[in-house]
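One protein chain is absent from this view; the other protein chains keep their places.
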Amino acid sequence: MSVLLIAEHNNKEVKSFTLNAITAASQIDQDLHVLLIGHNADDVAKSLSEVPLVKKVLHMDNEIYENYIAENYTSAILKHADKYSHIVCSANTFGKNLMPRIAALLDISQVSDIIKVIAPDTFLRPIYAGNAFATVKSNDDKKCITIRPTSFEAAETTGGSAEIEKVDAADKTENTKFVNREEIKSDRPELGTARIVISGGRGLQSGENFKLITDVADKLNAAIGASRAAVDAGYITNEHQVGQTGKVVVPDLYIAVGISGAIQHLAGMKESKVIVAINKDGEAPIFSVADYGLEADLFEALPQFLEELNKLNTIQK
Amino acid sequence: MKNKAKVVVVGGGVVGVSALYHLAKKGWSDVVLVERKELTSGSTWHAAGLLPLFNMSYSVGQLHKYAVNLYKTLEEETGKNVGFSVVSNIRLASNKDRMDEYYQYAGVAQTIGVKVNFLKPEQVKEIWPLCHTDDLVGAIQHPEDGYIQPADLTQALATGARNRGAEIYRNTTVLGIKQTKNGWVVETDKGSIECEHVISCSGNFARQTGKMVGLDIPVIPVEHQYIVTEPHPEIQKRKKDGLPEMGVLRDSDSRWYMREEAGGFILGPYEDGAPACYVDGPSKESEYELFQEDLERLAPHIEGAIHRVPAFGEVGVKKVYNGAICYTPDGNPIVGPAWGLKNFWINEGHSFGITAAGGAGWQLAEWIVDGEPTIDMLGVEPRRYGDYCSKSYLKEKNEEAYSHVFITHFPDEERPAARPLRTAPCYDRMKNLGAVFGQKFGWERPNFFATDGMEQKDDWSFRRSNWFKAIEKECKNVKENVGLLDMTAFAKCRIKGPGAEEFLDKLVANKLPKKIGRINLCHALNTKGGVHSEFTIMRESESSFYLVSAGAFQRLDHDWILGWMPKDGSVQFENLTNSKGVLVVSGPKARELMQRVSNDDFSNENFKWLSAKQVDVGFAPVNAMRVNFVGELGWELHHPIEYQNHIFDKLMDAGQDLGLKPYGIRAMNSLRVEKSYKLVGTELSIEYSPYESGLDRFVHPNKGSFIGLEALNKWREKGFDNKLVTLEVHETSDADVLGNNPIYENGSVVGRATGGDFGFRLGKSIALGMVKPELANIGQKLKIDILGKMHEATILEESPYDAENKLLRA
Partner (left out) sequence: MKILVAVKRVIDYNVQIRVKEDGSGVVTDNVKMSTNPPDDNAIEEAVKIKEAGKASEIIAVTVGEEKAQETVRKALAVGADRGIHVKVDSILEPLAVSKILKKIVEKENPDLVFMGKQAIDDDCNQTGQMLAAHLNWPQATFASKIEVKENSLEVTREVDEGLETIEVNTPAIVTCDLRLNEPRYASLPNIMKAKKKPIEQINASDLGVDTNPRIEHIKIEEPPKRKAGIKVASVEELVQKLKNEAKVI
């Protein structure tokens, strides 16, 4: 039994969630190989080989793979799939887009978004936006699995010395062309991996008011999240959305401001270690998951909060 | 959470919270409410929030009126906005019967002080420009009506209750309710609360709550849907132009309500085929629950709505709410004491709960704190239903009640579901004689007999209809020959024991019959001196009495008796309702008839008026009571029920050449009105002292103490506001007084009719009514409104037919 993990990267660095996926993959079986498909990605291959849990790196390098196109990655993976019992990757948009295509061509019923490895064929996964957990067993000979990265620790990145094997490229598709990507760059920690997240909801009433959130985020070195309502209303862009169809986050501290706490939002943050809710409606559902609830007007409470934090004079890294 | 309180209210919907609020308002701050989940999470949260003032019932109309006025004051009192949009309500009519219903209703409205205007179709168009009015006959408008936000209303009432010291415990589930010596213990999952009173306001869980105390509560909910659309440009334009909201629109004949909502429409039909739901109660996790919608069964009403308001068909459906509404067999809630359980109160079955909650809470608080309600609550009395309300019965009847919300409420309507249910042995015989039946308390009773080639079916109307001719025949036959009436449905019981006489003497205002075999008409007053129940009491022996009262009040009257009975065993109660049948023979040839079927002595010397004798009719033992309700020579034949058909056949056989013919309840009403005989619920009520109702000779204030005497004496000192009179109504042609008609003098309302009918023996249209005492003089000319038309009326002497009772004493 060996596991093939598909690495997510930008040709320069490994994307952090791949490290969480590596941990999960090695829980399935220690014989873990990583398939790196990219262009001019030698640095990435090297970083991957230094991860102790990785036993081998297959490096496919070609200009076909300058940008990630699911159809091309699929052909690449299928070239090597028969040697492995499990094909695994992280369940963010990269993996969600890719893995089902592979599974279909291998005639495998994929198991999506697992949060726990119980056995090499048995996994725990959330359904109904995390309102129920299902323990599932795959009876396929081969398994295609995507992993919820926030449910697994990131793997150690130093001390390993895996072999890097260069492999040939596969076919490319003529039917899909990459046009462009609008990446929203930020100095802030990435939402998916930040230790502290502060999120704003409809209660902020405007995009300008989000400044109240960013001021606190600056102080706490936190990532900024948002409810779907806030994104729909145009207060902030979509990559900040936390929820069932947005990002799932598990920070040490999640502060929900002006967010009522609809089921769909809770699905994205209820595993946070500590949850704080600030909302002027004392009966809002968010309070039912909050460890600390403050029933107050956010326009008064947030500036006060910032003041109190300044008094503490602690800046978190 | 407290472990002791004066009152525990079970259920935190608008109904429960209103009950709590009103108790606190009456000064009882040591009151608590327990709610298993969140406030409003049962049915309140999804209610459309309409506040209909319209209701054909005198009791319910008053409860609604009180509520609408109260809700207007809540924001000022509690600081919480209740979202009351006083946008008025228009009810449309597309046919004459509907207009009759509105006229009849307008009478009720007049008498309880609710403002209602009649509109012509053009006027409807002015208020509701989007309404198609060409095929309308007319409309009525309630200017004070509108809609409210149910959840906000509940929170405001909760604030008002808390401000006065009441406490509300949410997420607290009641697991059991046990009776103790001094009251009750309510066991919850967070602890127990000892209390004096429990009020059940548990909505969809009514039957489950009732089961905890052994009560079979006659409530099962029914699914109701309403459609919410996206905004319509016309409505948005009106808003921009500063025009008022068009108000609630009810197309009664198409059976739906409609109003504006967030720039679009809400449509709520009351269709056929809506199923009962939660028949065994909601699941224990249920909260904020909705059902799958079914637009298919709403189709005819949707079409009707699009015809009436074409704009409604132009916009998309945003959401369809399908939620449970509680129902009872007649569609009115049950508000009042539980039977057989001291200090357990029922406030359930609310199908117009948002409106009724205010009034129900108000009257329950009065009842609990002061001992009696202040308005006649018979229309919502929990004890108006009996044991016959099985679960399967409720499912049928409640579904029917739902589908009848907008069906024209004819005064003589007899809804068919779950019928026939309880039948007297002579049912089939009566049917073969042409009986058209109605039901009372589950019992089938002949209403009239089809005659002269008439179809054997009913014909409902606010005016004289097919059965008018039928009862004319029946009444004339009673006057000239002899008629046979089935009154098996009468409530009957025996009170006996060493303490029986003393107890009954305290229970009623009249003296009890002294001699064995004598009969007196007696009235039980409530503690405020109003008339609660009427009994015919016959002394069977030294220590045994036989009581008869109206069949509809079996549970009510018997519960009243049992509630006041001493618990030391000196008095025993025996319910004889189902073991005894009653056949009544009345008319000048009644004696001859009885002499043919019995060897006993029916002569006037040996069988006086208001006396009873054990006789044989054929081979059957019968308690023949010389009383009747139609003012002719006659007897009520009370018999063990298994002999009924034997007696029936003997009478019919012997009476053939005497002209013996059966008659029904509707003829009986005409006959009793001619005698000014009174009925509990109309001429007699807790709102009137016996003196106002003309029961002077049945009240003996000096006989010793009896329930209500003190209050009655105080009332007499203060002075009375009403006097019961009998009126002749002139120039009637196709309609008679039904009851609730306003009575005028010089343009002002000076009274209200309590009942009426055409008197065939007198050849006059008669009404009974309460008027101001200074006008209660024979010969006084007044005016009375019948279906929107004013008639002259003259006060007659009491019992205008045979005023000296020569015929009954013959």
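So that you can tell them apart, the chains are marked A and B in the order they are listed, and the count of residues begins at 1 in each.
The rule we apply is simple: a residue touches a chain if its C-beta (ideal position, glycine included) is under 8 Å from a C-beta of that chain, and two chains touch if they have at least 3 such contacts.
Treat the numbers as computed from the prediction; the structure is a model and nothing was measured.
S.K.: Decide which residue listed in A:152, A:210, A:235 or A:305 touches the omitted chain of the complex.
M.R.: Counting the whole complex, the residue in contact with the absent chain is A:305.
S.K.: Based on the whole complex, identify which of A:13, A:63, A:165 or A:291 touches the chain you can't see.
M.R.: A:291
S.K.: Please give every residue of chain A in contact with the chain that is not shown.
M.R.: Touching the chain left out of view, chain A contributes residues 69-71, 74, 92-94, 96-105, 107-113, 122, 126-140, 173-184, 192, 196, 220, 228, 231-232, 237-239, 244-245, 247, 252-253, 263-264, 270, 273-276, 282, 287, 289-296, 301, 304-305, 307-309, 312, 314, 316.
S.K.: What is the set of chain B residues that contact the non-displayed chain in the whole complex?
M.R.: Answer for chain B: residues 227, 229-230, 285, 287-288, 290-292, 295, 299, 302-303, 306, 312-318, 322 touch the chain left out.
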